[in-house]
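Here's the structure we're looking at; comments come further down.
One protein chain omitted, others in place.
Then we have chain A:
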Amino acid sequence: MSLSSESGELLMCGQNHKGQSQEVITFQPCPLPGCSRVQQVSCGWDFSVINSDCDGQVLVCSSNAFGQLGFSPGITHSAEPFHPVTSVAAGLRHALASTASGCVYQWGTGLSSHAKRMLSPHPVPAHLSSKEPCLVPVAGSTHCVCLTVKGDVFLWGSNKHDQRVTDVHSGWTHLVVKTESGRVFTWGRANYGQLGQINQSTEKEYDISTSSGQSISRPVEVKALFGATQIACGSEHNLAVVGGRIVSWGWNEHKMCGDGSLCDIPQPQPIPCFRDITSNEDSTS
């Protein structure tokens, strides 16, 4: 796990058998070579991507078994010149970086063998199977591109119906986005209740069930999440702050939805022990 502090310091904790961090159970400062301030950090399954404020440099560490560090064996640094990087994101075995010029680069083979099988006989696009940063062809100023942890590509753009996206959050196989007007939409895998949608069985956008479970391929609004001020996605569950209260929904086998039960929660519900506590801007979570 990684955190960046307000002062730009990097803190990490967790396993270290692949060099992710010091092997400790409490957050420890992690000094970086050269520049000292961290703008943003994102964690994949067993690697981290760090966006520093030192000339827009991107630092990567840990496992490179699937090219998720962005360089081939034998090369100590990437030869691909980047414009200053504005944001980074790590998936299970791939990573993305957006630049000031509006481009998006991707690297890491992720689950390209899955893509090969699904797209066959068509070839897998270069940016889904590259071990070095590769330009994603669809990114632009009016489009957002998002890759889930498993490598599904979703893209959307602004339109006249006031659906300009301001926030994107991704679980392993589902997405939660918020628009400028505060509307929240979800799509992707649905079988653990991770989309938080009502009446899924009657939903016209419902895809045919696969052996992997049911899914919804088009964004559907979740009215109960309108105006959410914070959203966070775990692998198959979610948390959000709505009206000053924290709600949860999705997979709950390990009690991660916080309601004390082991039952999946199909729609956003306030977490019982926080029911009488309202958040304010100065409080810490």
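What we mean here is this: a residue touches a chain if its C-beta (ideal position, glycine included) is under 8 Å from a C-beta of that chain, and two chains touch if they have at least 3 such contacts; residues count from 1.
Throughout what follows, contacts and distances are computed from a predicted model.
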item	value
Protein name, per the UniProt record, of whichever chain is missing from view ("DNA replication complex GINS protein PSF2", "Diphthamide biosynthesis protein 3", "Serine/threonine-protein phosphatase 2A 55 kDa regulatory subunit B" or "Cytochrome c1 1, heme protein, mitochondrial")	"Diphthamide biosynthesis protein 3"
Of A:V85, A:V124, A:V177 or A:C257, the residue in touch with the unshown chain	A:V85
Residue among A:N64, A:S98 or A:S130 touching the omitted chain	A:N64
Touching residues (missing chain, whole complex) on chain A	16-19, 33-34, 45, 55-66, 69-71, 76-79, 81-85, 92, 111, 113-114, 117, 133, 172, 211-213, 235-236, 251, 253-254
